[in-house]
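Note that one protein chain of the assembly has been removed; the remaining protein chains are unaltered in position.
Labels for the chains are A and B, by order of writing; each one numbers its residues from 1.
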Amino acid sequence: MKNRVGIVGVGQTHHKSRNTDCKGQELIGIAVKRALESAELTMADIDSIVIGNMDHFESINYVDMWSVDGSGGYMKPIMKVTTGGTTGSAVGHAGFYHAASGLFDTVLAIGWEQNSESDTTAAISTCFDPIVEREFCGGAIGPLAAQYTAYMSKYGATEEDAALVSVRDHNNAAQCNPYAHLRQAITVEEVMKSPYISYPMKLLDMCPRSDGACAVIFAVEDKARRITERPAWILGVGDCHILVQVADGIGLANLPSLERAAGEAYKMAGITDPYRQFDVAELYVPASTAGVTWMEALGLCEEGGGPRLIRSGMTNMDGELPINPSGGVLATNPIGATGLIRIGEAALQVMGKAEKKQVEGAKVVVATGFGGCFWSDVTVISASPQLD
Amino acid sequence: MAVSSEELGNTGTLKYPSRIKLPYTWHAGKAGSRFYREIKDHRKIWGTKCHRCGWVYVPPRETCPRCFLDIDEWVKVGDAGTLLTYTITRYSVPGIQPLEPPYALGIIKLDGASSGLVHLLGEIEPEDIRVGMRVQAVFREAREGNYLDIKYFRPLRS
Partner (left out) sequence: MDKVAIIGVAQTKYQRYNPASHAEMAYEVTCKALEDAELTIDDIDNTITVCNDFWDGRTISCMTITEATGSHKVPTTNVEGDGTYGALMGIMRLLSGLHDITLVVAQSKVSEGIPAVITNAMFDPVYERILGLDAINSSALQMRSYMHKYGITEGQCANVSVKNHKNAKANPYAHMPLDITADDVLKSRLLADPIKLLDASPVSDGACAIIMAGEAVARKRCSNPVWIRGVGHCADAYHLGDRDLADVDALISAAGRAYGMAGIQDPVKEIDVAEVYDAFSYMELMWMEGLGFCGRGEGGDMIDSGTTQMDGALPVNPSGGVLSAHPVQVAGLARIAETVLQLRGEAGARQVKGAKVALAHGIEGACGQGHCVFILGR
């Protein structure tokens, strides 16, 4: 890495099911202003901007240009990145590369979505190949459900294991995260009693769709050190887009893209024993079942070890490796922002600014992004510019 | 049994017509909502003014894009203004046009505003439109709280 990059500010909106008060640019503006405030910067300090969302959720073409009133892009370098569900983390990585390139010292990365403006499932269905798949693939739920059926059959995982993930994330949101969309504590019994959406996934296993925005400010090393005493250093990044046809992914009991992206990020960062070396994880778990099946892809447990890990309680707030102190995606999902929120939350942890979500002594954190088509991004963030 | 592409034949490409039709409900936000309510209820056009650069935005914003500052000073602008530029749309595009072409569009700088407002021009022949002419908003009788509550701008009558 030629130029070290740290995150110096994070801002997000209070995520809601329908943020009817805000026009899109205003929603973006709230997150941006909060990020600037958190870093004690003004828009004049920002050298460039990168923004992302998923077009068809708001039906606005060239969002980077449209966003100017709220993103601060007036007479500034600005561009748009969009990669589906991973957009938020892709935007985060793009922000990192803007700074790491040495071309821009201080970079504002914005992820946002105003899902209430459209029919989310209908919009997502347009991602499927219009000739081969679109007619029968039912949005994002079907493929994930099919994946868990395969995992349960192979490794003996249960629906209750998934329910534990849901309970963990929802309770974290309820207790620790005032920004989260869903803030209701739930029990395993309530999850098990919730109606099936697509077997074996039930309503309380699913993420919501939310309106919200998140802004993260990246800076090159010497700038970052001048802006804040505790930048959140980016030690490693990995992106992986393996699959193209959704049907290719059904039957996979794991997430190869996550495994590969983690491999890249871990190598860059020097992570060799993820479970021990990470203090916290902010993981893009779009359905509770993924919170069981994907742990091994991150090297957090042995193959088929998801149920053991979840049942052990080690991933709860008082455990060895708290996962999703923010409540994760199950509590908040403004799609274009979601991946960036994971990066932002991870940064807040190592900066010691996570408030009620703070895990004591958090020094090294992993953040992931997930999206169509079973794609993954991984980011390793640390309180020190190098792994100790 | 494998065959070569030539043996299989049946070349030639197919096309599948389709349309993406998704429902949307856009939020106007606080500034936009007030802008439209004032037009609907009172036939008055308001903008917001930035206390730093003095720019008066129509439609109004809560943040000045130039200064990136929160602004909250509401300024009533005239419903008459000067035509900055115009065009006549002469092609038809189903589904997106408010009128049958040919129809005229212009950017009008309302008296008191710094921003121009893009809108329709009416009650004028295309060949009579001039940059710099004075125009005035014509409000619809039945208004709904949207952009076309202003029906169009017509030449200002003295």
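Here is the rule we use: a residue touches a chain if its C-beta (ideal position, glycine included) is under 8 Å from a C-beta of that chain, and two chains touch if they have at least 3 such contacts.
Keep in mind the model is a prediction, meaning the values are calculated, not measured.
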Only one of B:W46, B:F68 or B:Y86 touches the unshown chain, namely B:Y86
Across the whole complex, the chain not displayed is touched by chain A residues 1-3, 23, 54-56, 58-69, 73-85, 90, 93-94, 97-98, 100-103, 123-124, 126-130, 237-244, 264, 268, 371-373
Touch rule applied to chain B and the missing chain gives residues 13, 18, 20, 24, 26-29, 32, 57-59, 65-66, 84-91, 93, 95-99, 103, 105-107, 109, 115-120, 126, 131, 146-148
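In this section, only the chains that are shown with their structure count from here on.
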Chain A and chain B have mean C-alpha positions lying a whole-number Å distance apart equal to 36
Touching chain A in the complex, chain B uses residues 16, 18, 20, 22-32, 61-63, 65-66, 68, 70
Note: in the complex, chain A contacts chain B through residues 19-26, 29, 33, 42-43, 56, 58-59, 68-70, 72, 74, 114, 116-119, 122-123, 126, 130-131
